[in-house]
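For this view, one protein chain was removed and the others were kept in their places.
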Amino acid sequence: MAKVRLVQGNEACAMGALKAGASFYAGYPITPSTEIAEHMAEMMPACGARFIQMEDEIASAGAIIGASAAGAKAFTATSGPGFSLMQELVGYAAITEIPVVFVDVQRMGPSTGLPTLSSQGDIQQARWGSHGDHSIIAIAPNSVMETYYQTIKAFNLAEKYRTPVIFLLDEEIGHLRERFEVDENEEIEIINREKPTCAPEDYVPFENVAGGVPPMASFGEGYRYHFTGLTHNEKGFYSSALPVVDKFNRRLVDKIEKNVKDIFECEELFVDDCDVLLIAYGSVARSAQEAMNELREAGVKVGLFRPITIWPIDEERIKAACAGKKAVIVPEMNLGQYAREVERIVAGSVPVKKLCRVDSELVIPEEIIDMVKEVLK
Amino acid sequence: MAKKSYDVQVISKLCKACGICVSLCLGKPENVFTQAPDGKAVVVKPENCIGCLNCEMHCPDFCVEVSEKEAE
Partner (left out) sequence: MKPIYQEYFRNNLPHIWCAGCGNGIVMSAWARAMDELKLDKNNVIGVSGIGCSSRITGYLDLNTLHTAHGRALPFAQGAKMARPDMDVFVFSGDGDCAAIGGNHFIHACRRNMDMTLIVINNNIYGMTGGQFSPLTPFGKKATTAPYGSVDPSFNLCELAIGAGASFVARGDIYHAKQLTDLIVAGYKHKGFSVIEVIASCPISYGRRNKIPNPADMMQYVKDHTVAKAVAEKMTPEQLEDKYITGILHEAQGREYTEEYAKLCERVQGGDK
């Protein structure tokens, strides 16, 4: 039975990770993510899972990828400066298709920035932080409960698609304590990487299979094969052959982008019955929902589209949600990192208004209400 | 005790012509190897091999193989 507790977002993330089957954590202390490391250090030994504090964030990223190659479900947690350091290895996990979860409890940047007040400044870094073309999955929950469930989903997607998944918490969510009512024995679907069933000599670890995600053997299972950050052929060895490289790079992107319908999750409130659509995610979506409620009570038709999955974007869905609206307002705690995506998707068919805060404070409902009134003038 | 004799082989397609085997050979009275005009190692006097394995252990390209011959 679900016990009602007061739980912090970072703790819910730690609990969700364990529920998802996380068996390895490596991290380096950084506010506002540190509670996740502390919870893992406390909880992991009891269930035989492994915790290690590394010498820096690069080492943490390396350790989780190494652990995952050896069969662990592995993750780390950090914040902007640490996430920046990890970027090369985000790309490594992407190119080697080793499932791992990077939790980024965002703080204001650039650089050390404003420690450690809030920001949603890592939206584009999550997508494009590592060099080269690859796709990525990123998730941004808006509550403590959702943090728990979406953490589980982050692990599931990492395993299912053999990809790094970025779990973006706003500092507000990471440090928020709120009602948490979860039955820890609840049956939740847990996805584990698909294993090869063929004989080791027939195993093609990076095969261009339909769907784009080849089965993955872990170290020690008798399938001796090679991971490399070099562009590789289907057997896993370096290749510079043009058709091999082209096909490989496209598969890395397609295996995620072409499965966007399976991956993408959002919440839609009054989207079909509104004149002005708010698009907001994470903590700002709470302000947006409050603004929407107040405006609707006053008879103003406002709706909310809340992407829970930040990357990849279900562009058709956003296009459909925005179609015919008088305006779309994108409030966020950065200078329009998600708004630019919305602008790109609607391509001028609907006015897109940015409502940006980069002073470390949350966008508040009043600001959104004011802007809605402004656009309806 | 009869003198041991060895079979010395060079896998030419793996040889990169570094000359290390030639330089380290302890063959008596003279070198087991020579370098062909292209620099690749060639076995010319296998009967001189003393079985020290210097060539095999120091070949960076795994192309020199020394094996003891069965007593006749």
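Which chain is which? They are A and B, in the order written, and residues in each are numbered from 1.
Definition applied: contacts are C-beta pairs under 8 Å (C-beta built on N, C-alpha and C of every residue); 3 or more make two chains touch, one makes a residue touch a chain.
Model, not experiment: these values are computed from the prediction.
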Per the definition of touch given earlier, which of A:7, A:20, A:36 or A:64 contacts the omitted chain?
A:64
Footprint of the hidden chain on chain A, which residues?
23-24, 26, 45-46, 48, 50, 52, 54-56, 58-72, 74, 88-89, 92, 219-222, 224-230, 237-238
Please give every residue of chain B in contact with the chain that is not shown.
11, 13-14, 16-20, 22-24, 39, 56-62, 65
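Assume only the chains that are shown with their structure count from here on.
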From the mean C-alpha coordinate of chain A to that of chain B, what's the distance rounded to whole Å?
59
